[in-house]
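Here the complex is missing one protein chain, while the rest keep their positions.
The chains carry the letters A, B and C, assigned in the order they are written, with residues numbered from 1 in each.
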Amino acid sequence: MDYLYDLNTFLPATIMAAAGLVAILMAAYKARIGNIFNFTIVALVMALAVSIRDLFGPDGTAFFDMIAYGGTAAFGAFLVTLGTLFCVVISRDYLEAIDHHYREVYAMILFGSTGMVGLAVSNDLIMLFLGVETMSICLYVLAGLIKGEKIGAESALKYVLLGAFSTGFLLYGIALIYGATGATSYAVVAGAAEATPLFLAGTALLLVGFFFKISAVPFHMWTPDVYQGTPTTLTAYFATASKAASFIALVLVLSRMIPEIEGVELTQLLQVIAILTMIVGNLIALVQDNVKRMLAYSSIAHAGYILVGLAAGTPEGYTGVLYYLFAYTIMNIGAFGVIAYYERNHALDFTDVHNYAGLGYKFPVMGVLLSVFLFSLIGIPPFVGFLGKYYVFAAAVNAGLVTLAVIGVLASAASVFYYLRVMVYLYFREPHKEYQLVRPGALFKYSLILLGILTLWYGIEPIFPTDSLIELISTYY
Amino acid sequence: MVEIDWYLALSAILFTIGALGVLIRRNAVVVLMCIELMLNAVNISLVSFASYHGDITGQILVFFSLSVAAAEAVVGLAIIIAIFRNNLSVDITRINLLRW
Amino acid sequence: MDLSTALVCLIIGLPLAGFFINGVLGLISSSYRENKPLIGTIANVAVFAPFLIALYLFFNHSADASAVVVTLFTWIDVGTLTVDIAYRIDQLSLLMVLVVTGVGAFIHLYSIGYMGHDPGYWKFFAYLNLFIFAMLNLVMGNNLLLLFLGWEGVGLCSYLLIGFWYKDMAKSDAAKKAFIYNRVGDFAFLIGMFMVFQTVGSLDFDVILGNLEAFSSEYLFWIGLLFFIGATGKSAQIPLFVWLPDAMAGPTSVSALIHAATMVTSGIYLITRLSEMYVLSPEVMLIVSVIGGLTAIVAATIALTQNDIKRVLAYSTVSQLGYMFLALGAGGFTAAMFHVVTHAFFKACLFLGSGSVIHTMEHVGEKLKKEGKEVDFDPQDIRFMGGLRKSMPSTYKTFLIATIAIAGIPPLAGFFSKDEILMHAFSAGLGEYAGSLYMILWGVGIATAFLTAFYMFRLTFSTFHGKFKLPEKVKEASGAESHLHESPVSMTLPLWVLAVASVIGGFMGIPNFVVETFTGQTANINLLHPWLDTIAADYPIVMGKAVEWLLMGLAVAIAAGAVWIAWKMYGEGRVEESDAVVTAKTGVFYKVWQEKYNFDEFYEALVVRPVVRFSDRVLAVFDMKVVDGFVNAVGGTVRLFGSLIRYVQSGVISSYALYLVIGVILVMAMMLS
Partner (left out) sequence: MATYAFVLLAVLAIATALGIVLNKNTVNSVLLLVLNLLSVAGLYLLLQAQFLAIIQVVIYAGAIMVLFLFVIMLLNVDDEESLFDKFRIRYLLAFLLVVVVFGQILYSLGGVAEMLPEISPEMAQVGTVEAVSEVMYTNYLIPFEMTAILLTAAVVGALLIAQFKIKKDEEDE
């Protein structure tokens, strides 16, 4: 085999890993923190460029079938890189403002994203396991970034204990699948497997591991607590990049490892989990006053919608899932970004929705942007969130899962209440006291505006740089 | 000659005991140890599968899982130290500021 | 790009461009915000130009021409589903486009004067343009999804515009109420859309209406019902109508445009568009009719008792919309569309006239304040008005014309459309399916016609006749009449245009039998029926000419009688004394009407209070927010569940792990079974 060729297929992760190592050295030698930030941005832009190149490249497997490239895998790498880049961009001012801007943060993010890309492109259970763990270790650390305050350490502790606990199940699942088939490579497993109890139990436990990472109900309990205790911009990172990676890996597992085997029927399971996730996520989100917690529950609900597409199990459904992940990434980072901007102002506690009264008029661009992102999260046309929902629900209907789609529509209907509540406070309530907002930095502001434009752009006519995005994605299946 | 069932059953028993420990112990350090116990139990399954398959993949995976367990232990313990600094306690039932 | 594509792009694109120009420039430049003439010009051009283009298209489209579909690009393409951004020019959509842009254009013109002193001038016009854009998507979209896009869009704009004066708490609550009630209907719409897609695999109107045999009768019933529920939300029918009167909190020109002329008629448009599907399910048709008839009479009786000038008009709108649904259900799709058009003319005129009155009353209030007199009165309350005809001649004349039109006095517009609706109800009453019910509905229609004429003249007389009552009622307001004045030309010009339209608008729909009786030959004087012939699947009218004449005469007599009674009672502008007489005559009913049939209270008693009581007693510990109105009650119920589930989230890691293990058991069990 040609290592260089293989390395080329894994280039985004390689760039990020190398950049992470350099970032650590820079931190060790006390480089100016702004330089580390700039360096990280440059590295991520390079990685993004490479990953966009890979979107149009061939597909296959590399490194002795350890990883896949091209197609869905390339899309996963692209999504992770995109999400990481925007999260890093919005992080600097925010971490500075909350006084937790450490040099090592950027290295941790880069390492975490390396793991995510590894996870998203994995073609072997071993690679999957290591990708998940590399990602998780970094996330555990980032969850505890608010040092010296109780909530910071608490969220990290919850995350690490429950995460490691779920790792146990994930690893057990891999072990049982390995026992049943004598292999870990997806293709070989698919060829050797039969629907024995051993294999089924292994698949079940593997799925448990996934369900934890994508915070599906009832494996979701850590999500709101961890999201609340984590610095907001990194919460965005948790909610988008890591979720996208996990979902893409799940798509690969479901489409490459499971379907060849007779007697393994996942639709019903995925349906039940999807229904639970949509209902519970939306219901609890309704009663939240903390905006971050509200978004955490909403992200649980969104995981439910994505599971609808997975339950459909058709190429159409997987296409919908990929599109939804893209939509979800841009609109969610946007929403968290605006909230992070508000939080930079210490005049009030801007995680409490009551303090958003009249805020939409303070710095109109930010208010409008937040509204755009929230409308998109509701799934109102013509924003990208609507198309995402449309694709997954339509796929479910076409696969005969009408009930599931109807429940999905109803559940997303309920979500109007809590998203709208934020907007009502933004525009229709009088502020309690007078205060001034800080001006957002140029990079911060323009990247959020860019996300807002993307949210609208891909909701109206999804033209990717060269081709319709959905057409491009559908070629991956 | 010990049949593979026995190894697997032992692995399941140890896994279950570890899980039980996670569910009922309140000391965060002990919970972490119980998780190590669970990972370790899975390793037994992996090694026995590898031996009975005559295939090295399982052993490689155990090697990786040991590394992961080590990494998790390191980070977990660091976080426990951090939480002890803030709360002066590692009792997980008292660490519930974030809820609802 | 051929001509029709270019013209459609202009029709759709200009309002959108107007929205962007005013919205973006207004947002970033404070000097632009002050440049009111420019803002108003841009916004008006963005609506007048599409109106002219639509007129051009209208005259170049013959009644039997097939639909022109202009596809701009493919919006969604996944699996078997392809949805284009495609607009449809056919007889029905052209009619609606003319109404939307025509009435919309004059209301834009009116707003220049009406909103002249508002600091949010730029924002207001940006929203109005956006509304026109969304409404055009609704009526021109070639598929259900694009229609739905417009459907959501107009809901959003209505929300923004009702809550325009957001500083007022009641107004923002009204906005929320409207938005959420509309959403309730929207879900039904969405589910119906899914069912349609499941059956025919497409959302294009041509495909749906071309494959009607693919639908089972259950599906026809459910789809029809679901779309109708969607329509009850948007078009303010029982049981979802309570948002519309509250929506009067917005600026008056908004009420005229959105809540009288255009958005609220989109439910009627939807059902007419799918009329071929609806006629296949007589059960749904009956439901539509019954709901429409009920809404018509309920709202009319409530309107009788209101003293807020805009609320009377709001309930009148609800009532007239009910009339239209009555027509739809009786198979009179063309009649319903006819009434949509005429109603747009006279109701917009009435609303704008009321805006003119309110404008003046507010002006009086301000002047008195300047003179240092402490006065406090509601500028929308007719009990403070009266005698305005002397100082506001144009407003008075146009308001009177529109009132005559809505009352159904020939030969003004309302007479013909209303008459045709009643004719259809009567004709359906002679039919086999549920004939007696339709006959009762016809009776309800007649009664409503009486009430309509009565309360509308009550309103007109109380406002414009008699003496100006503000100085009598409020001691400090002496000399207030000197401050009364007519509104500026930019406001009265639209009034006159709409008044003229209310006079002549009915002639497009003169029934053929009128001419046939005299000439003895087959006449073709009615323009609307041949125009909509290819789209509206009307039931035929099964009556002799004599019966038709009789019915017409009866309707005229009823209306004239109502006007006469109203003149006797209210002609001197003595509103309160005469109301007392009505109260005495109707006794307990009046109370019921005044309380608006206790709809809000009914929702409160049925849903809100049990929930509150339950949460008070059983779950007193929970932080239950105050629940208000039906919507919040639904929210409350859901919140209650949310609170319950929330308790699971205890914050303790061991519990989380426990649930995780339960999840493991669940997943394992499902896999191994």
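Assume a residue touches a chain if its C-beta (ideal position, glycine included) is under 8 Å from a C-beta of that chain, and two chains touch if they have at least 3 such contacts.
In this text the structure is predicted, and so the values were computed from the model without any measurement.
Novice: Considering the full assembly, with which of the depicted chains is the omitted chain in contact?
Specialist: A, B, C
Novice: Just to verify: which one of A:T114, A:T319 or A:T351 makes contact with the chain not shown?
Specialist: Here the residue in touch with the unshown chain is A:T114.
Novice: Where the complex has a chain not shown, which of A:I15, A:A43, A:M66 or A:A120 is the residue touching it?
Specialist: A:M66
Novice: Against the chain that's been left off, what residues of chain A make contact? List them.
Specialist: Missing-chain contacts on chain A: residues 10, 17, 20-21, 24, 30-33, 63-64, 66-67, 99-102, 104-105, 107-108, 111-112, 114-115, 118, 124, 126-127, 130-131, 133-134, 137-138, 140-141, 144-145, 147-148, 156, 172, 176, 179, 196-198, 200-202.
Novice: Residue-wise, where is chain B in contact with the chain that is not depicted?
Specialist: Against the missing chain, chain B presents residues 1-10, 12-21, 23-27, 29-30, 32-34, 36-37, 40, 43-44, 47-56, 59-60, 62-64, 66-75, 77-82, 84-85, 89-91.
Novice: For chain C, which residues lie in contact with the unshown chain of the complex?
Specialist: Chain C touches the chain not shown through residues 654, 658, 661-662, 664-665, 668-669, 672.
Simple rule for what comes next: only the chains that are shown with their structure count from here on.
Novice: Can you identify which chains form the pair with the largest number of contacting C-beta pairs?
Specialist: A-C
Novice: With chain centres taken as the means of their Cα atoms, state the distance from chain B to chain C in Å.
Specialist: For chain B versus chain C, the centre distance works out to 64 Å.
Novice: Using the average of all C-alpha atoms in each chain as its centre, how far is it in Å between chain A and chain C?
Specialist: Once rounded, the distance between the two centres reads 42 Å.
Novice: Taking the mean of the CA coordinates per chain, how far is chain A from chain B in Å?
Specialist: 26
Novice: What are the residues of chain B that contact at least two other chains?
Specialist: 19, 22, 31, 92, 95-100
Novice: So which bits of chain A are touching at least two other chains?
Specialist: Correct list: 157-158, 161, 165, 224-225.
Novice: For chain C, which residues are in contact with chain B within the complex?
Specialist: Those residues of chain C that touch chain B are 646-647, 649-654, 657-658, 661.
Novice: Can you list the chain B residues touching chain C in their complex?
Specialist: Touch list, chain B to chain C: 19, 22-26, 31, 92-93, 95-100.
Novice: Can you name the residues of chain B that touch chain A in the complex?
Specialist: 8, 15, 18-19, 22, 28, 31-32, 35, 38-39, 42, 45-46, 49-50, 53, 55, 57-58, 60-61, 64-65, 68, 71-72, 75-76, 79-80, 82-83, 85-87, 92, 95-100
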